[in-house]
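Excluded from the complex is one protein chain; the other protein chains are retained at their positions.
By written order: A, B, C and D. Residues from 1 in each chain.
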Amino acid sequence: MKKIAKTKLQELWRCLSAEGALYLPVRSDSVVDFALWQEDVPADLETLNTFLPPKKFYYPQTETVLKYEFGENLQLLDASSQAGEKTILFGVRPCDTAALSLMDKVYLSEPVDEAYRRRRENTVIIALGCREPEETCFCQTFDIDPGKAPGADLLAIDTGTELVVTAQSLKGEELLVALNGVLQEATSGDEIRVKDVQEQAGEGYLTRVSVHGLAEKLDTCFASPYWDRLYRRCIACGTCTYLCPTCHCFDLQEYAAGHSGERVRCWDACMFTDFTQMAGGHNPRPTQKERVRQRFMHKLNYFPRQHGGEYACVGCGRCVRQCPVNLDILEVIREMGGAVDGQ
Amino acid sequence: MPVTREGFEPLIVAFCCNWCSYAGADLAGTSRQPYPSNVRVIRVPCSGRVNPSFIIRAFQRGADGVLVAGCHPGDCHYHSGNYHARRRFTILKQLLEYLGIEPERFQVRWISGSEGAKFSAVMNELTENVRKLGQNRKLRDAR
Amino acid sequence: MKRTGVFICWCGSNIAATVDIELAVAAAKNMPGVVFADQNKYMCSEIGQEIIKEAIRSHRLERVVVASCSPRMHENTFRKTVAAAGLNPYFLEIANVREQCSWVHKDKETATAKAIALIRTAVAKALRNEALFASELPIERRALVIGGGIAGIQAALDIADSGFVVDLVEKEPSIGGRMAQLDKTFPTLDCSACILTPKMVEVAQSEKITLFTYAEIEKVEGYVGNFTVTVRNRARSVDMSKCTGCGDCMLKCPVKVDSEFDLGLVKRRAIYTPFPQAVPNKPAIDREHCRWFTENKCRVCEKICPAGAIDYSQEDELMTVKYGAIVAATGFDPKKLGNYGEYAYGKHPDVLTSLEFERLLNASGPTAGKILRPSNGRPPKNVAFIQCVGSRDKAKGNPYCAKVCCMYTAKHAILLCEKVPGARPFVFYIDVRTPGKDYEEFYNRAYEEYGATYIKGNVSKVFPDGDKLLVRSVDALSGALVELEVEMVVLANSVDARAGAKELAQKLSITTNAFNFFNEAHPKLRPVETHTAGIFLAGTCQGPKDIPETVAQASAAAMKVTALLGKDSLLSTPTVAEVDEKLCTGDMSCLVVCPYGAISEKILEERRGRETVRRKVAEVNMVLCQGCGACTVACRPGAINLKGFTNEQIMAEVEAICL
Amino acid sequence: MSTASEKLRASAAEALACGRVSLVLGWRKKDFWWQSPVAFVEAAAEAEQLSFDPFSVYNPVKYLLEATECHEKVGVFVKGCDSRGINRLLQDKRLEREQVLIFGLPCSGKADPAKIRAVFPAQKIREVAQEGEELLVRLTDGQERVAAADFLLEKCLTCRHPNPVVFDELLWEPVPVRAGVDVSRFARVNSVAQKEILERYTYWARQFDRCIRCFACRNTCPACNCRSCIFDQAEPRWLGKASDLADTMNYQIIRAFHVAGRCFECGECERICPAGIPLQEMNRRLIMDIDKYFGPYEAGLDAGDSPPLGTYRGEDPAGFDES
Partner (left out) sequence: MASNPLLPQVAVVTDVRRETPDVKTFRVEAADGRELFAYRPGQCAMVSLFPVGEALFSITSSPTRIGFLEFSIKETGVLTRALHEIEAGTEIGVRGPYGNGFPVDFLRGKDLLFIGGGIALAPLRSLINYCLDNRDDYGRVDIIYGARSSRDLVQREELLVNWPRIRNTGVHLTVDVRSDDWDGNVGFVPAFLEQLNPAPEGKVTVTCGPPIMIKFVLQSLAKMGYQPEDVITTLEMKMKCGIGKCGRCNIGDKYVCKSGPVFTLAELQQLPNEY
């Protein structure tokens, strides 16, 4: 366990950036998001949710999966072998860290997505524990401890004037060694303070919902009239899916000029009309009702059914805050069987 | 001031209406009025046929400058196409400039079928101005 | 990908000297879709065309790109070539590597690179070319002529002479128009009425021509070959089938009104024919002035009419007729001179417009052909003719030349001398313009034979001076101040478009210039056509012109009409707009920008689930559409596309040209 | 005197009860103090859920497109900005006037949750209610009153038409137009326009770089009412699906161009943009240019007028070198 005074963070970041491309939350206009560290740009360690979740580092919004030449002979070049430069993410919150393990279930299951695996392998996550939930936080619903981040390589806890850093993996330990010069040994007092912060973090939730037994309940809710009401407000934008740390659907598109081109994988969203639109014109999900249902059923029923009961939601609250029409998963959990307390 | 780059030949895409400006470009040829070879013309029936999307797409794919050329106001073969074009490109041009695209890169001119010399002059001028600016990077696709 | 062949022309050395043809052929062979590439010294030659045809057959080509001179030169040639080999002619694309490449670039390397880029672009477009076909539509074999002046009369007679049925619509109670108001015509000085009235009678007697006088155009719908026109037949209050034209009613009618025909120099009655030789020679009641209609008393004409033809209960009748072609021949108005107070027009009775003077000359005019001063009924001695009144005057008149004034002024000068022995004409002019057969000679006679005095100069003012008029000017040649005492001033007032021309243009969907003269489709090459197919122009509605020109244009318009009506059916241009109904929102953004009225709204019925729903979509009339493509940009969802220049094609060209 | 919400409920209940309409669009309160989504009320008894509070901001008008497909007549509550959206749909022939019963709600502006959060700790806020010119902020430990004007949304600060421009019934008295909007309306545009060209590009590149192509701006916009948007079409591919700065600019430029002369300044695109892109600065720039070159024009005031990009005058000036 090591620590560093918050006033010396610049030094820490300088050292970290020597170890790999360092990304941390930075404010740009009104938006806080992970950005490449720059000497004179301050990090924002207060805002809990970054605009985009860190999934973009493993599963970028757009990535080339293969390049090709098709002049005389067709030549295909695997682009995934280029993925995975050494990257350090600083300030990943526990919910977003937990989301990565859900994402792993998709991309690290057979057949393994090579680009994803390489990025995952070459990225060090320095999680930052939360001190106090925001009004839309409901990570506890999914048994995520806001003071801990088991999937991270390092966990940093803000004890007020200092960050106390604990290694949680081999990668983390190696990095701590490299940072020896800027970090101090933590004391037993720090350990107590960390515990206090962690315990404190779990209190004060305004939003309490339970998903206990929800997946099972939803088995029979496909034809529920609830969906007929719910979807009407949806404007079919992709905000909820793109901002969701667990949404992972993609599309493959061609970009070609002359005799060469590339096939790119880009985020897609089940909210969009053309997501399931087939070439002949048939669409198995013809209206927004089916699309909205798909999204929530996927998160709360299909995903748990496919992956040992785990829900595809970590309660980060991004969709709750950002949905233009306030149509969010909290509402669905409550209406379909979970309970929402608090507000 | 941007510095002129050695060896940089700007790519200029010109949308020319069939009845005036394309004929003007032909006349520039007939009367051997030279202009840079990186000027390339796309024939459209009328300047009113030019969709702003075509212009943006040209920039995306690497054009350093784009020209829309049509008949002089009042001379449109289709009576009013260039009047509509004038309105559309008036606001498109202001918008591009507002977004930080150098005004020299997107031009609209009226060139009649008898103005071969003007066609060459406009192309020479446009190329020179864009050459000074350097490559279009702002609207160009990364891939 | 469509099997595409590329054929590169040397054009002798025109292209080959600057473009490395071998390199271009090699590059073309490697382009997506290209399965064959070849070259020839002259691709447009018979041998060259044969190469293309042979390659289409042996290489099963589906698209053809010819890299050669401008498509404006040989697009049609090569379209015929590919059509001869069994392909749709629109499967051809031209890469313009001569006018827009080899002729303007000197460096062989860069010119070759450009030629390759242009070929690549043409290939990219050709791959997306679709088969295009002209569509056929039937033609209504009946023509409408609007305006019964000499232009309309001539057009109607010529059309009828070719065997087609014509309706002639005239706003006034009689045909004849401006020419009927004239006395003699320049430069031959033959009597206007003598040459016009036989034609008027011929119109009336023609079996092919139906005359609608006292009628106006209400509405025009449809398109070339298929116009539907609503004509308003104004209530004449005279039953034309009963009226014998005896004229008794006109003698007894107690109401006297300024005669339009005689420009107010004399009075007519409320029931009237405009002039004695009117065709039809049957009167109409001017309801604005008729005592029965204004005061609800009188009915003298009804009592007097031996045929019982008076019918006060008549109402305007709307008739709707289909026509295949329309000739607009609505003529002109002499310029009103409200702006020209300096010439004392309206202030002194002896200041006349030229047309008023023309009436004085005319034997059937107010003075029975004697030139008499309106102020005292005595013949004038000195008469000043002021030219260009309201013409060539950017400040307060028309910037254009009215074209006929120089000649009719010369005519007036001659006739003055002939009619009033000893009278002296003084003509103030800016320039004397006499292009035309025998025109200059005619003008020469005016001053050589008749002694007309021509003074180059603008008249600055005309002062009434006792019973005379003082004309002040500067002789521009000598610079001397000229002050002239005259007994009469004749103003050669300019030629304006007919009042109401703009409104009629709107009804016809044709355009006008800034002075409301109807626009021809092309000032040189299509002088009697308009932008709206099937509508033609004759006479001064298109711009000032004299009688021979008017008659020539009328015959030309008639020729166009008969050529049109003589066809079995019409073929439309194949490069027209097309609506993708799936994408169409129906907001009609396209309709508002269409200059041809080619787009209309239609209700589409489609299945949605088990229901049938109706929604609005746009529809293109392929005959009216001329293929400008303005609609395609106005359409935000890209639902309306232009065949031959589709969004897909142009996008592909953009991408290829930037490579 | 009844509150605004009560008036909404009464009007909706009455219209539904007597069968004038079979659906009413209004707003209701949801879990959080800042959530007032659009409510679909289909029975008089359900009208109770309606509320009109400082956050009833979302423009319900676009829902009319689908609602009128299955309801013969729909009631809709509209603020000034929303009402211009109705004219937008009428002019675009996407709606017939007799399909809607319009309840007009003069509106002196809606509150910006971010401005409230900047003053009060978000976790403590329980409710924010409008009381006359003031906002009553109920906190876990007490309550405070603040001037509503200090917490207005940007779009409301620059609103020229706070009173509905088309309606069947007005629920209360019109409110005055905020002073100085003619200047403030273009203040942000002007401040960006005054930057050097490179600085302008940097500014916009930074904004657009955040765009995730969620299309919320398009989907919420009543002027974006095409059945099929070009950006969704595959052939031709007007817009790439990959996120790339140039392609994002393509999207944003064409989106703005498509609403040029049609945008009625409801500002919802900007308000709901999750990436905080100042879209209204683009839309208003176009409005400025339209005013300047083609004469003053405000969209959505009269469904019968001609939008400036469908028409022209021969003597129009050109915004480019015409030589």
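The rule is simple: contacts are C-beta pairs under 8 Å (C-beta built on N, C-alpha and C of every residue); 3 or more make two chains touch, one makes a residue touch a chain.
If you're wondering where the values come from, they're calculated on a predicted model, not measured in any experiment.
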Options A:36, A:76, A:177 or A:192, residue touching the unrepresented chain: A:76
Contact with the hidden chain (one of A:160, A:189 or A:284): A:284
Positions on subunit A contacted by the hidden chain, ascending: 65-66, 68, 70, 73-76, 78-81, 106-107, 111-115, 117, 222-223, 248-254, 256, 261, 263, 265, 268, 270, 275-282, 284-285, 290, 294, 297-298, 301-303, 305-306
Interface with the unshown chain - residue positions in subunit C: 1-2
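Basically, only the chains that are shown with their structure count from here on.
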Result of counting contacting C-beta pairs for A-C and C-D, higher pair: C-D
Where subunit A and subunit C are represented by their mean Cα positions, the distance between them in whole Å: 70
Inter-centroid spacing, subunit C versus subunit B (mean Cα positions, whole Å): 34
Shared-contact residues (touching 2 or more other chains) in subunit A: 255, 257, 264
Residues of subunit C whose C-beta touches two or more other chains: 593, 634, 647, 651, 655, 659
Contact graph of the chains (line, ring, star, complete, other): complete
Subunit C to subunit D touching residues, read off their complex: 582-589, 592-593, 613, 616, 634, 636-639, 647-648, 651-652
Sites on subunit B touched by subunit D in the complex: 52-53, 56-57, 59-60, 73-74, 80, 83-84, 86-102, 107-110, 138-143
Subunit B-facing residues of subunit D, complex: 189, 192-193, 197-205, 230, 238, 240, 242, 244-247, 249-250, 253-254, 256-257, 260, 282, 285-286, 289-290, 293-294, 308-309, 312-314, 316-323
